[in-house]
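FYI, not all chains are in this one, though none of them got moved.
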Amino acid sequence: MTLITPDPLVLINYKTYLEATGKKSVELSRTIEKIGRDIGVNVAVAPQFCDIVHVAAQVEIPIFAQHVDPVLPGASTGHVLADSVKAAGASGTLLNHSEKLLRLADLERAVSLVRELGLTSVVCAGNAHSASAVAMLHPDMVAIEPPELIGSGRAVSKEQPEVVTQSVKEIRRVNSDVKILCGAGVSTGDDVYASLRLGAQGVLVASALVKSTHPDTVITDFCNAVRRFEEDKG
Amino acid sequence: MTLITPDPLVLINYKTYLEATGKKSVELSRTIEKIGRDIGVNVAVAPQFCDIVHVAAQVEIPIFAQHVDPVLPGASTGHVLADSVKAAGASGTLLNHSEKLLRLADLERAVSLVRELGLTSVVCAGNAHSASAVAMLHPDMVAIEPPELIGSGRAVSKEQPEVVTQSVKEIRRVNSDVKILCGAGVSTGDDVYASLRLGAQGVLVASALVKSTHPDTVITDFCNAVRRFEEDKG
Amino acid sequence: MTLITPDPLVLINYKTYLEATGKKSVELSRTIEKIGRDIGVNVAVAPQFCDIVHVAAQVEIPIFAQHVDPVLPGASTGHVLADSVKAAGASGTLLNHSEKLLRLADLERAVSLVRELGLTSVVCAGNAHSASAVAMLHPDMVAIEPPELIGSGRAVSKEQPEVVTQSVKEIRRVNSDVKILCGAGVSTGDDVYASLRLGAQGVLVASALVKSTHPDTVITDFCNAVRRFEEDKG
């Protein structure tokens, strides 16, 4: 288990893509780790539950589950126990992704439960209102992902920059600590750069990288954009 | 991956018990495999998603997932893909456990999807009506588990034998092939014996074994009961 | 409350269309009742929950709720109690519509609960396997509606006649009493006629009638087709 370190973060969600299932999840994670290390950018991956053990055995970058259920150990057949993903080697989890939405009460419970286990929580939200509501639950990170842009190839930082700036503003009004990730449609280094310039501390990406025929090129592009932003900023 | 072989079957559901999470899931599976082999009874286990890989690496008995979602590969963050549990080493899955109920349309889809992947489906049902409805979906096995008896220590084969006989009767009227398992409250070898005598081809058990301080004693008791039944029958 | 009488039945689902909300639900129901009576065909309507009382006060044709929850009287805020729709004047209810799918265990409970109150149950299913599973729960009617054709204007009786014939065959193998309705895309009198010829005892229709600028023409067309079928058959 590796603790999440300094900003910015490039977090890659493997979803249930066959391109990142089973052994392929391990290969992809190795590629991402290597390039992140070479360029000097924080990267992390979110493989499927069954693949966490494999990936954790092969890379040292942080591993996130894609979801955990708001249940304690016990009689919860078929549920994803936070203790279980932790034992498998995850250091955190996504929660409330638009493809796995949670009831507010369950989300509150899951964030709290994940915190108690020392896991990092990344809670997704589709707009500024939801994002600021999420921020009141004090997760470690909030990821802003307008559902209509997810997988569209049209980046929220380009198509709806006001959603990002408005979310950042509303979140910061009530929570100064939470990291803000920008997701949905992030496809190029320019999208990554734009996200950081709009006030995000990282990006959450999926299809543009996982479904690419050259994921190494894509992650290189993303990481270079992060470095460029850091240098321009400094 | 191991194919399910002859009757009867003792299938152990690990639920989200800490006693069978992480490394403990591997130890428990080894114990169960050893005793099943020694006594000559078919045993199988259903660990949590994250533990399938570990367990599959250490035992040769069939491994079941506790659930899969009715989704195809793609953009289904946080869902459990059938291809993923298969790649991890599972040869089948539970579906519609009373702690993870499925909508009928999703259950139909999941059974069909699991079949296409060559995985074995064990669909749970809480009463005779539901069990016979489930049988029309042509899963490999139906497990009868009245929800009010699950984890109660009071076995359905003893407390509500008519539920078992009625279910067996209604299922057999429309489906002559499906294996029938008996679950809910199965705690002793006598419960196992009674289940088989009522017409079941196996049992689905959980807490009585997983939460026992001596799981080896419990599984021995269960397996001996199966042998006794086989001998009495023969 | 009016009891469902002889076949065939033309059942109109108002969904949440504004064209059939509030006062408009009453006007539409009157039109449907008048034309059904004039042509001599059994018609019934399924308005929204809030409109049942209004509609029941103005027409004598059977009224169906669009759904009820599998709950008993008590602490179930926001749920739809079967006793409540009955008190409002409904004589039955749709269940498991593809826009309001139920978990199998809840569906089994709802059918049973609805039966105990003397209400008529119409359970929807999207394909032959699900339809025959539903038939094992012994509802009063099964409505076959492939989800992909609902609202498409392409009738299941024309586009996928084999789904209807296969469903009728599988249902009849296990249940000789249940009425079978044919839905999804039924738009014209010809679709209605075809449905009956494929073995259905009625149709479940929605948008083609409710969203029409001339619902009176549409229901006339449907009812005439039923008469034509009856005469051709006789």
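Descriptive notes on the structure:
Just so it is clear, A, B and C label the chains in written order, and each chain counts residues from 1 on its own.
Everything below uses one rule, namely that contacts are C-beta pairs under 8 Å (C-beta built on N, C-alpha and C of every residue); 3 or more make two chains touch, one makes a residue touch a chain.
None of these values were measured; they are calculated from a predicted model.
This structure file defines a homomeric complex of 4 copies, of which 3 are shown in place.
In the analysis below, only the chains that are shown with their structure count from here on.
The busiest chain interface, judged by C-beta pairs in contact, is A-B. Farthest chain from chain C, judged by C-alpha centroids: A. Averaged Cα coordinates give chain A a centre that lies 35 Å from the centre of chain B.
In this assembly, the C-alpha centroid of chain A lies 45 Å from the C-alpha centroid of chain C.
Multi-chain contact residues of chain B, defined as those touching 2 or more other chains: 98. Within the complex, the chain B residues that touch chain A are 13, 15-18, 21-23, 48-54, 66-67, 71, 73-81, 83-85, 87-88, 94, 97-100, 150-151, 206-207.
Listed in rising order, the residues of chain B touching chain C in the complex are 96, 98, 101-108, 112, 125-127, 129-130, 132-138, 147, 170, 173-174.
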